[in-house]
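Note that one protein chain is taken out, while the other chains of the complex remain in position.
Right, chain A next:
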Amino acid sequence: MHIHKYEKIWLVFGIGCLIVFLTVVGVSAFAAGQQPPSCLTTIDPEKVDSTPPFDHPGLVKKGDKEYELNIVVAAFSFTPNAIEIPKGAKVTINVTSKDVIHGFEIPGTNVNMMVEPGYVNSLTTTFDKPGEYTILCNEYCGAGHHMMTARIKVVE
């Protein structure tokens, strides 16, 4: 097939860029561990209230500046919905849904997860800036979807 010289240059440049992009993405994923939240833990969505750690949702101290935040999501609320976290704490957030699909997003941070019934989703983050953060549901879940919200206070 005849390919014009300029087109060859254009394609070599374009495909070269792609290779660079994908290498960057691949190295940061597999060498630096920056993977999207992909937790494979399953749970019975109807027994969330009696399955640890979701039988006692909330913040749990795991070590020096290390915390676990377990949150139960159901239409149309987050439990707990008012959380205080010390500044600089490394927090692993575990979420699961009791009913339909929800979203778990903290605008202004990179915390963003899908919450699906039957699965736990999980993500680790550090809250470096003090202040008040909003948690909201960013996946359609029914009539009260836009009313679902909770607060995180990061304190000194």
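By our rule, contacts are C-beta pairs under 8 Å (C-beta built on N, C-alpha and C of every residue); 3 or more make two chains touch, one makes a residue touch a chain; residues count from 1.
Just so we're on the same page, contacts and distances are computed from a predicted model.
S.K.: Name the absent chain by its UniProt protein name; which of "Raffinose/stachyose/melibiose transport system permease protein", "Acyl-CoA dehydrogenase family protein", "Cytochrome C and Quinol oxidase polypeptide I family protein" or "Peroxiredoxin" is it?
M.R.: So the chain that does not appear here would be "Cytochrome C and Quinol oxidase polypeptide I family protein", according to UniProt.
S.K.: One chain is left out of this view; which of A:Thr79, A:Thr92 or A:Asn112 touches it in the full complex?
M.R.: Result: among the candidates, A:Asn112 touches the missing chain.
S.K.: Since one chain has been left out of the picture, which residues of chain A touch it in the full complex?
M.R.: On the chain A side, contact with the omitted chain comes from 1-4, 6-7, 10-11, 14-15, 18, 21-22, 25-26, 28-30, 34-46, 75, 99-101, 103, 105-108, 110, 112-114, 116-122, 132-134, 136-147, 149, 151.
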